[in-house]
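Shown next, in structure tokens, is the structure this report addresses.
Removed from the display is one protein chain of the complex; every other protein chain stays in position.
Read from first to last, the chains carry the letters A and B; within each, the first residue is number 1.
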Amino acid sequence: MASGGSLVEFKGVEKSYGAVRALDGVDFSILERECVGVVGHNGAGKSTLMHVLNGGVRPDAGRLVVAGEEQRAYSSARAKALGLRCVFQELSLCPNLTVAENARVFHPSIRGFGWRRRAGRLILDKLDEIFPGHGVGPGDLVQDLSIGRRQMVEIARAFTVSDAPARLVILDEPTSSLDVRTASQLLAHVRRSVEAGIGCALISHILAEVLETCDRIVVMRDGKIVAADAARNFDRKKLVAAMGGVASETATSSAGLQRGRREEAPVQVRMRPKRQTDGQELIAREGEIVGLAGLAGHGQTDLLLAAFAAASRPRAGAPVAGPVALVAGDRQSDGVFPQWSVSRNIGVRSLKRLRAGPLISPRLERALAESWRQRIKIRTPDVDNPILSLSGGNQQKALFARALASDARIVLMDDPMRGVDYGTKLEVYDLVRAEAAAGRTFLWYTTETEELKNCDRAYVFRDGAIVAELAQGELTEERVIHSSFAEVA
Amino acid sequence: MSAANAILGRPWIWSFLGAGVVWLAAIAFTGGYGGGGMLTAALSLAVFMVVVGVGQMFVITLGPGNVDLSLPANIGLASAVAMKTMAGDDRLVVLGLAAALLSGLAVGVANYLLIWALRIPPIIATMSASFIIQSVDISYGRGLQIKPPPGFADFANIQLLGIPLLAILTALFAWGAHVALHRTVWGRSVTAIGQNIHAARLAGIKVEPARFATYALCGMLGGLNGALLAGYFRGANVDIGNEYLLASIAVVVIGGTSVSGGKANLPGVWGAALFLVLLLTMLNTFGVSAGVRLVATGLIIVAVITAAGGEREAR
Partner (left out) sequence: MTAPAAPAAWSAGGTDVRRALRAALPALSLALVVAAIAWLNPRAISYFGFTLMLNLAIPIALATMAQMFVIAGNDLDLSIGPFVGFVCCVSATWLRDEPWLGALTLVGCIAIYAALGALIYWRNLPSIVVTLGMSFVWQGLAILLLPKPGGKAPVWLQAAMGVKPPFAPFPILAAALIAAVGWYGLMRTSYGAILRGAGGNALAIRRAGWSLLNAKASLFALAGLFGVLSGMALVGITTSADANIGNGYTLLSIAGVILGGGEFVGGKVSPIGAVLGALTMAMAASPLLTFMRIPPDWQVAANGAILIIVLAARVLISRSEAQP
């Protein structure tokens, strides 16, 4: 595993999004002929680091040296010109084009007579090289391919070379849609490429893959690199410990310190994740705060949305026993109505109750908004101000107020405190606990394991199914990380 | 914020200012003659634009891709239905109006069914529907030049102190629509859906009933407009609604409603209607031909939408 010259060298890279420090002074480097694995739990900063690396995100501070030159006006075009290729989780193929045409899109130099044949040859050769037996033809329309095959095409395309050489390939969870056989084909290819001179950065939550394929591993946590060493000096236990988890050999005990009185409370939610094979269900009783934990994007949001949909179809013995409200985590896409005032954003879930006669009463609406402004401490001089005049944290509070002001008995929270400042978080936690004590049920998906301390119980998700149920006493970061990275049977 | 800022900050002011400027230009050309009459005529004609403009406004506010292209055909059919039902008899006026409203409602419901059940994009659904409605109208209203009952025709032309009665009624109607937009569950639903349909669903808004109601209302307003036009111009015909497609969209756009949905502007509809009508009047006063009028209207639309821009960058 000889290493060559330096491909990438970052010093002191910082990036903040509002109150959140995504990267907090990161020194990162990749040498030629080196495969670097990047691991970490939610919010560690892995994706942000990769986006800085490929030029998609401009850091607030720090020095970037790529291919030996310091980069002052780094951009994704520049990165591509320097030979950086990336495969991110959002696929960037055009579904209406064929595989060969997609290859052409990537390589502007392939044109003129016979371009289709050349592009097809290029991608097919690479597919054969990486994934023998792939079953993909250059004339296949991408929209007709399964998600696994699409990912194969995307990966293969990143390795194709037409005019400029590929020097570094960034792979962000590349095996997420691949089956076991195809994943191992990919990792074998990564090793071969690295030995042939291409550098690689690999993000994966499957620790076995990282340990097996990488020369060096870097562990990130809270925007910093907390451990970095040759891969042979790491094992699963050490990686999990470095991430903040403690590998525990004791079986998960579900007889924990449950609040006894809640045992008798009526069940409000009973749902089974789609991918669950062992019959485990998520159960929430009245007055409970039930956490949904685990790595981001492993089925928690899907379950919340399924619960939301189930609630709109009430029937006896239903999975969800009462009206629900959802607090969105991605405020821009799922929550905030940008043209409206704070007051209207809060009142929108309670319109029917705000009526005096047939019309909505502005007085009632304002009163509702005012009362919640005080209760949840939304920092704005006037609830009639536009919602976008509020800071991110206060906008999130308004979304909370919307859910809590409604008649919903069950509140679903889709990682709503992501990116919110600490002070706001504390205020919201207090409120959630108070509301639960008053009889509301909360399903709380959070990517910050700290927050789980507010929950009575938590379910850890992995790959779309529940893998562990943790009782109150077990709601430690260590246990959650351990369950998230547990070895697959 | 100073008073001047507060006034100029309201987007609908601009359309009224524009209307004022055009009126001044027109009377400057005529040497101050006929300014009052021009205003009266403008108010009369603006009424018809406002009625359908309001309906179109609600549809457009539902979000990008929502527009009702079936209005001209709807208006034509409704005018024939109204006149035939009234059959020149003053006692049947109310029945005729009801028939026109029903005809428009049927169009609106049909549009929505095409959109919802067959998942046809609103543009195509309403355009196709308009062709079918046109045929219905042609065969239904064939031949007879149907005149409105004299009482109804007079009513459509009454003026109080130089202000047409229809204009007053329409102003009241616009005010009512404004209240509906801001203070009914339906109105809030429409603006929520237009801003972010996904967030609206997650906030508990009943999206499909709101869309249904909106298309149905737009259809009904088209029907009403047909009946009123037939009364004002003393006769129904297939083409009576033709200029109202662009007019309905124009008053919405020029009046400050966002074409990407979620932000509706009701006073602006009136201001824009006056502006458009006065502009056409001014062009007439200058003696320009039909062709120039069309070009001018079209260019203004393009200019206004270009100035307003499209969706925000976010998301």
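What we mean here is this: contacts are C-beta pairs under 8 Å (C-beta built on N, C-alpha and C of every residue); 3 or more make two chains touch, one makes a residue touch a chain.
The shown structure was predicted, so the numbers you read here are calculated from the model rather than taken from an experiment.
> Pick from B:21, B:102, B:120 or B:179: which residue touches the chain that isn't shown?
B:120
> For the full complex, which residue in A:108, A:279, A:357 or A:381 touches the chain that was left out?
For the chain that is not drawn, the touching residue is A:108.
> Going by the touch rule given at the top, which residues of chain A touch the chain that is not shown?
76-77, 80, 92-97, 101-102, 104-106, 108, 110-112, 115-116, 135, 144-149, 175-180, 182-183, 206, 275, 463, 488
> Just checking the interface: what residues of chain B touch the absent partner chain?
Touching the chain left out of view, chain B contributes residues 64, 67, 114, 118-121, 123-125, 127-132, 134-136, 138-139, 142, 245-246, 249, 253, 259-260, 289-302, 305-306, 309-311.
The rule is simple: only the chains that are shown with their structure count from here on.
> What is the distance in Å between the mean C-alpha positions of chain A and chain B?
47
> Contact residues on chain B for chain A in the complex?
Against chain A, the touching part of chain B is residues 179, 182-185, 188, 191-192, 195-196, 198-200, 202-205, 258, 262-263, 312, 314-315.
> Quick one: which bits of chain A touch chain B in the complex? Just the residue numbers, please.
Contacts found on chain A: 308, 325-326, 328, 332-340, 344, 348-349, 351-352, 355, 358-360, 362, 402, 406.
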